[in-house]
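The excerpt is restricted to a subset of chains, each kept in its original location.
Chains: A and B, in written order; residue numbering restarts at 1 for each.
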């Protein structure tokens, strides 16, 4: 185990996978000479050369297609899209091209590529640089979507994503890059599709992912002081969703709060609520509660942004209401 | 100049053009009989462009095609029966009937693949070319698209990257004067699209797209250039769709005079006239008979082939192992 930052864990995984497999290449805006605006691709160009680590023009559509095409002929590209807000520019290639190839071509080709991006609010980056658009990709058959909360999971899931023969959308969070945690040595792989109980508890299940997992864990401590024992399920993967782990937890606690940083309406929290409805209705002592970002474009000014986006305090309040519901 | 193709080469391409024409005419007949499903886009009048662009390719070169791909499928050497089976949704089709007319793909033949998103295949070809460059191989990726597609952002982004990175790629534009029902004069700010190549650091070439040898020659030059590592070429083939946009076209927007003018330039007649200077009439007729027989047999087989079982819907969403062309 080594203690490191989330960004470092990702960087290490990239170094290791590029060294391990010559087919892995890294492309994106500012990923080469500068090492990425969040420094996740630091040192890769120096080590692996400017053919395998390529600074690209600002052309997200073409870059997504580039990743698809390169994967189709045997490469394993890792594409960095600087902000998840720009995923809207990649979506045609993801939805109409990447997601269909394996199934529609009846298995003639697989597309082993990773689209790394980062989202989330809290940095005063305003309406076009703070969103959490996970719902847009988690809806699409053929894509996998992961959203690790810890350095260990970031590293292990990135390795798994690079080795996966499918397109994987890899969601990081701008406020997680500087968080630290222990990361196992050696060939550390976290399988895609497995949620994980980050904290055991008996009174309520809080389902979360990415930064919301950390906030949920903090909320659980506050709740514990009030005598409420919360279980926190960290999804880690949004698609394919580990319904089993969620259902098992809710069947135990009989109460559920689902937290997702995307906009509440039509967000991934809706999917979680529906899944609990379907898999654990008879065990529920009250309605599943949803917590997400307010249904507004994310405002810049600090008091407004803080009011818009869930944090540990908001989760704590929502958990109390869930138990009262 | 390189050696011109031999009479034998031309006869082979002539036969391919005849096959394409016969296939499409038969599809139109079947459409009227209600025996097809979904729209079918024919390239009647454009066969010299489509065959001239694909016949010079080697098997390991790859093509991204369009919604109007029959000539590309035939030129790239696909098995006609399996193409037709796909069009008729049979399990013997290249995609087991999952793709349909616009999404025919044959990984083994490097047809990767048809595409119903206008401009959608261009960045994928870019990625294939990028993969080939990384491989240091002599393979070339050919993006085929229409004059309408050239107005999509993807085309521009891909041209810039290809020119910048000197990728082994050919942009082959079938300029048939129309994008769906709208004349190019309402779609393009310039009548000749190859002039744009200068803005992307690549040569732009215009050819008479109804002149098989002209197309073939331009394509061979472009392929040579790409294989030499000198980068991409934009080839614009001026041609014409002698029928409606698709089998569901209600017509009325192609002026009769324009139709007549272009009918006089029918590439099949022109290629026949050319061949008649090299082969005797009975050899020509043999070629024509062979084409007709090939088409008839393929239709008979394809239409007798079985549909997939509904249970195939549940084929896996994800690839479990890498599969590639």
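Miscellaneous remarks
Heads up, the rule we're going with is that a residue touches a chain if its C-beta (ideal position, glycine included) is under 8 Å from a C-beta of that chain, and two chains touch if they have at least 3 such contacts.
Quick caveat, the model's predicted, so the values are computed rather than measured.
Per the structure file, chain copy numbers for the whole complex are A x2, B x2.
Following the convention adopted for this analysis, only the chains that are shown with their structure count from here on.
Centroid to centroid, with C-alpha atoms defining each point, chain A and chain B lie 40 Å apart. Put simply, chain B touches chain A in their complex at residues 62, 64, 94-96, 98-99, 103, 105-108, 112-113, 115-117, 120, 122-135, 139, 141, 153-154, 157-158, 160-161, 164-165, 315-325. Taken in their complex, chain A has these residues touching chain B: 25, 51-52, 54, 56-57, 59, 61-75, 77, 92-93, 96-97, 100, 102-112, 141-142, 144, 165-166, 240.
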